[in-house]
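In what follows, a structure is listed as structure tokens, so that the remarks can point back to it.
A protein chain is absent from this complex, but the other protein chains hold their places.
In this document, chain identifiers A, B and C correspond to the written order of the chains, with residue numbering beginning at 1 in each.
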């Protein structure tokens, strides 16, 4: 109810503030007898952690995860899995100056209006640091999905600069600091973001996540459709403002004939001739690739002063001195993948609950 | 779990198939002592019902709602409110031909893969008829929100044709069959859709919904953010493929300075100087207008034959003879408003649960 | 949240007041392709309905159930199943006199304090009539459990008169109006209840419900233990004041040696030598019979005047003139069976969700 849990059968509950002693999550509903050890989770956390390039926050966190429960001799037991990550590089003094001020674009004002109290240290609960819990839970979800489901994300736009989809190469994603599938776009972004960073500004981005090998039948009509749950999962990530499935907004411009993904038989299997649906029909996976995209707004913490107010009703100017990502969308790639994983794992278990 | 309920404190559970004896929903968690009578609900259902113009399905349904419980002498009692709408104009013979065939773009194939059985009569549970339950629940939700919250929707794009936002006039919305806030665009759409309808095709659309007067503080970080729940609510509507809040996808192209909605004081109140956030920061309402847009794909039921397969694995061609909306996005306007209403009503009650 | 739904995967939501137009429930999460028709449900409703002997309320209800959705050609489709029972023998004038008075032992006072409004007609939502929805949902649950699980209930005490367990005969349960497994006890109860009825009083009872053939492994430690969910399910039935599993309260008097149900092997299967646990260990079914008992208080509606107050704060006397059960515990037998069925069906589906 209070919003810190995600999922139904596979369900995780996260906790922790940016500048508290630790963050973590409890992952419940994990099937028993799956192999699971700390490196399985660490692998994915390492992809998300800050300080890895000049295009991400310079905060230094080893993000070392510990499994505190639910695993015996390398196997899940069916009991809840408690994961804990200590906060290390906490410099709360950076934030003293903005303790009473509402940073524009941040959640400062709304937390204050909602709770009447606000953990001002590094954004508290609203910090992007919370996404480490998502990635940790996503690592466990991938264990449930097994090897036949592949979830991959890529950055497809930074500021106004889009990739050329004709140059899409999944192999490229791993060899540039932007998870770009288009090596040329990565070079453009590098110049663009250096310029953005130098002038103390920030940029937005669009991320695409694709899941292959998802069995048909996942998703619960009519309110827990697979695309509805994915939209919620993705929109719940910090700074996300839009999400689309398959053709997305472009579907509005297609004719009924263009949009309908036709079907043929191929070696005894149904084959779709296109994928405008993004792998989901009527809220249920069709067996095609599940494809979604989402937009991340520019990081709200910028060096340029912006007009704002404080908790006493005074008009003030705010600029943020902390260590921030010039384009927080870059680090959203592994987070988007993780949310895809947790939704799919949950729906896989939900499907076998009702339909066996 | 099985996906037919929506909401947490304010929660409705819907049931019914397109061509069964009736459809309906049970609305639970409604505060006691609110005025509620059948006309309060009928008003909104009448806006959604088919057969009102040549641009909507010619199915004739009076969509007469009955309140079966939870109301005593014109007041809610706090008990669950059961709403029932009988199906009248059911012509199941229209569908006999496609009983065993999977219509491209429809949920036929995925329901079959998920459940191993499919109510082929008019789309069964996947029919747009289900949205009447949403509108009915939305009418109850509006009673909870009261008069200080106004929720209005408009069509802003049909096929490739967008409105000119400079001509936006809320008064226009009620005087054309498209809910267009731009009278000139309505004329363009009329010609476009006549042409689409005549050639047996269909068109997509984009809808914008705005809620004014929403108090700050609604939304539960971090996974039940207000925008996350809105995204789920909207994406769960039939045929929706994309949803965005505030600046949405365009936010990816803004700089941090442009995107940050600055704040000033005005008569002792905080005033925002722009609304790129769409009224939501950190997943919590800010008191600004909540603004969302969503894309509806073109109606999948078209007269033009498309290639498909049947349940026996044969390759077939399918064209749909039933009575269908050339642009189902038009009737999605009141549905989008209703989903905005149910999400806001739920979060209003959730907010007072935890925060008093 | 508002309390009108029960279950997790198998979940029903009920609605309706004693003297409204109808009552009903929506059963969601039912696996597809199960055989289901109205007589399957009617069979169990007929066991519960009033007017069948002089020891039950003389209200005449045919309790005819209609399936409005979720079933196609005799098979469940996986969609929600809406069940509706019309109220027929409604004599609201019986209740006019007590409209403003709080009947002692009834929920009148607490509904008034909770909601500030009360449906005074026949108890409204708090009427035992609501249990028809439980029995209807229980009938669907039995379809999920299949033929290998047998759920049977019996009355084991009426007022101070207990059965002799040495005379227990399941066959006897069907041939007396009390569901007594001890024919001699039934005769004692007949005389006792005639006397109770004649003096306008009422009596309490104890019911025992046994489920055989339940597979081991059902129940979710540690807060959704099978016995915890059964306790909730049973205690939620009108007028129930106590519930126990296996040895129950008597377990407090046993030694550790006596209480431990020892195990041996028999034809390759584990066999327990006793069943103090009532078939549940650590909150999980063991494969033994699940055994529970519950106490029903005497019907609160009695002819003898009792001291009370009214909604205006006046002291009054109240006696209830309507048609009531002298021992509502009798009709609680099929209700107790139904709640056992819904809990087991839900946990069967929950078990396969997490553990496959």
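Please note the rule applied: a residue touches a chain if its C-beta (ideal position, glycine included) is under 8 Å from a C-beta of that chain, and two chains touch if they have at least 3 such contacts.
Bear in mind that the values here come from a model prediction, so they are computed numbers and not experimental data.
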item: Chain not shown: contacting residue from A:39, A:116, A:191 or A:356; value: A:116
item: Which residue of C:28, C:61, C:229 or C:337 touches the chain not shown here; value: C:229
item: Interface residues of subunit C (partner: the chain not displayed); value: 1-6, 8-9, 14, 102, 104-107, 109-111, 113-116, 125-126, 130, 157-160, 196, 201-206, 216-225, 227-236, 238, 240-265, 268, 270, 273, 276-278, 280-287, 295-302, 304, 306-309, 313-315, 329, 350-351, 353-355
item: Residues of subunit A in contact with the chain not shown; value: 1-5, 8-9, 11, 13-17, 20-24, 26, 28-30, 32-33, 66, 68-70, 72, 75, 77-82, 114-119, 124-125
item: Residues from subunit B at the interface with the omitted partner, ascending; value: 1, 9, 29-32, 78, 349-350, 352-356
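Criterion: only the chains that are shown with their structure count from here on.
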item: Longest centre-to-centre distance from subunit C, chain (CA-based); value: A
item: Rounded Å distance between subunit A and subunit C, as computed from the means of their C-alpha atoms; value: 46
item: Distance between the centres, which are taken as Cα means, of subunit C and subunit B, whole angstrom; value: 39
item: Residue numbers of subunit B (touch at least two other chains); value: 1-5, 8-9, 14, 114-116, 125
